[in-house]
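With one protein chain held back, the other chains of the complex are shown just where they sit.
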């Protein structure tokens, strides 16, 4: 369908898991940036990394009129009722990053999300190359209930399986909590004299663990992360991290603006002939080679 | 014995002195009115029927938890485990219900609605442990329920194992997320619980004992009131209310998962104390809790209707809470002055 | 004067009765020994020097917060805002420091170490608000600090705006994450704070006043102790300790972000009460807090060393906490029996 700036100003409501998370905060900036270009006025409903608060916010969102809506759920399934109400009212709802509810249960306009399994696999693969397929590795998972974490863990395992000389030492979850990660890594470093590589389900945890490693003089561990936010790019550039993979916040949030404008202005349909029900928005693995370019693209809210 | 030289006199000015005596209750009410007026003037979408329904629905779960907590706080105890018990009960209910094939939990589905009484029994058991610890072992409720908070979280985690369960028995689904006409069932349930709590506290012997135990534990004991039984019962009521809230909450949110209810702890405590029930026991009641619930409900909801820096909202919520507390304290002081002068 | 006729006989067996009198302190100590024995037998990597350093380092931040909290709890008050104040202070410090270009915060970098005194002033200001609310307005500390918890979170959110800041002044970086020889600086700082806290509580008039205020507020008042000043000072000390912990924590974890310190509230309270300091004030001290810190530190760390279902760990931690509390209560009861019989 034809795309472009909307002639009349559109009102859109956005909500993501919680602005405490850098990834979400960057998404907000991207949505607002692209919204301005496309003449969309974005109203934000913060999920506060809290299922109840986000539900309250989405209830309030659903009691108002919007041209379109984009939501990343903090707790899967918790937002289904008010989202259904908006869909029934004919508002295009774009689902970001995490399922609001299983796709067959909720008729969202489109689901824009990266493939977590792919992200987990590709970074793990990069780590395997770095240690030449031999040695020991630790995975520090996100919260076990998080679908993203579950996907990344699956990707990790699918790759590790192919390297028989690599031993997985530990997969204790860090729950996205940097204080817990620091504690777990204290123990890992004491318990395991030789760790070749470590894969973290996000960069924040990776950087927190790096701090512990540096304090204990164990900077030889190859670190892989996920998200590729600017501080992680910096870490990749100066060698603290080996690799990370871009979870393209700007692409997802900016994409939601474009999908919404197309739906409202050009009447783009959902599914066949229009926007696919499920759009995979993967980003690349980031190493020293492409980190600079990645940083530039993020500054332009492109990825 | 001496001859009766005195006669029993009625109050001199019943209306005015009654009003003054109600100051403690009026202050939160005034806060509520002020907030409603403020948000109505700031946003056209706030003062609508649809949004009123929203607010009521949003405070329903907190309300059910807060009823139990009101009993506990009136006894001059505290229950920090309410949210955790709610969470564990909701998860237990889902654990005992047949789940969709996509859900990957080694659960124990039971036929029919059998999971409902079992989940309730589960939360009552947690309540009984708390009651035992507080009244028999003599652990202060603050730390006993702190431990129970972690135990509740542990049970929830162990059952749901990081997964999300979606299905609960139909009855619970209806009560948690259905409506009768325009009125959500959950609002009906919450109102019923609030009303029952009020009736019990105001019109039953047990309710009177709750106030007396909170007002002066030693005096209650010396009057032959079974203080430990009353406190234990309050703890059980609190667990039952939390359990009910947890079950309905799972239906309301459409899912059962770990840590889902975490912020209900602060919300419920805030509702009770903002409403003017004293943390030192013996003063307040469900009426106060209702006002407190509405103050917080309006505040949370209203801030979403106002265009405002998302990061500023958290601070503003804290400041309004503080303001409500300050007003409460001053109103109470005025009231006790009024009483001393009366 | 006449010869003394009212004589309380000195204890018959001083050693044994002294031991019994120390039961309250011995119980948490026994719990600690039991935990150490348990984990040592379960994992070879637990009882190593390296891991001892880990444990000490891991409890350091909690320890600094717990020192301030010990003052507050000894006064029979509570401070629920410690973690939030720590978080806000850490964020404020980073906000006032030059950040890396990759960090996208509209901050106000100050030259040199000027941000350190300013951040400290910030947390003291929060403490002053709490102290004012509790001692002047008369809001119970439980709800006053509940409101301050939210205000602290609000300030943190407003400053860091969802970003993560990484840089703090060099001095703080060194103290938070550097080492002198094999000893991490943060352990040195925490030990200094603990020692200072102990000395202040034991050997200064102010410290003794803290015990008096907590033990019998009226008696303290009658003896000319400025009760409100003491409570206010305890609140300020708590805020200062939290602020220090927040600043070092940011250096320790290498980042400043929202909600980073949330766990420290329950951890610090648990450490103080598990150590045997009474929530009703007047009993306990830094010695108890140290034991409490080690019990929790060993528990958290030890569970990491044991290969065990992650979901079960949460429950086990809760159960061990409850067990420690039960032992505490019984030990105390035994002790008061010993006292009554002595």
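Quick notes on this one:
Should a chain be cited, it is by its letter among A, B and C, assigned in written order, with residues numbered from 1 in that chain.
Please note the rule applied: a residue touches a chain if its C-beta (ideal position, glycine included) is under 8 Å from a C-beta of that chain, and two chains touch if they have at least 3 such contacts.
Here is the rule we use: contacts and distances are computed from a predicted model.
As stated in its UniProt record, the chain not included in the shown complex is "Sugar ABC transporter ATP-binding protein", which appears among "Molybdopterin synthase catalytic subunit", "Sugar ABC transporter ATP-binding protein", "Acyl-CoA dehydrogenase" or "3-oxoacid CoA-transferase subunit B". The chain that is not displayed touches the following shown chains in the complete assembly: B, C. Only one residue from C:41, C:192 or C:223 touches the chain missing from this view: C:223. Across the interface with the omitted chain, chain C contributes residues 1-8, 10-11, 199, 202-205, 207-209, 211-212, 215-216, 218-226, 282-283, 337, 339-342. Although one chain is hidden here, its contacts on chain B can still be listed: residues 1-2, 4-9, 11, 202-208, 211-212, 215-216, 218-229, 282-283, 337, 339-342.
Definition applied: only the chains that are shown with their structure count from here on.
In whole angstrom, the spacing between the mean C-alpha positions of chain B and chain C is 30.
In chain C, the residues that reach two or more other chains under the touch definition are 157, 161-162, 311.
Counting only residues that touch two or more partner chains, chain A has 19, 28, 144. Of all residues in chain C, only 43, 45, 48, 50-51, 54, 57-58, 100, 102-104, 157, 161-164, 166, 177-179, 184, 249, 252-255, 257-261, 263-264, 300-301, 304-305, 310-311 touch chain A in the complex they form.
Across the interface of their complex, chain C is touched by residues 19-22, 24-25, 28, 49, 144, 172-173, 177-180, 182-184, 186-187, 190-191, 204, 207-208, 210-211, 214-215, 230-231, 233-234, 295 of chain A. Those residues of chain C that touch chain B in the shared complex are 78, 133, 137-140, 142-144, 146-155, 157-158, 161-162, 266, 269-270, 273, 279-280, 309, 311-319, 321-322, 325-326, 329-330, 333.
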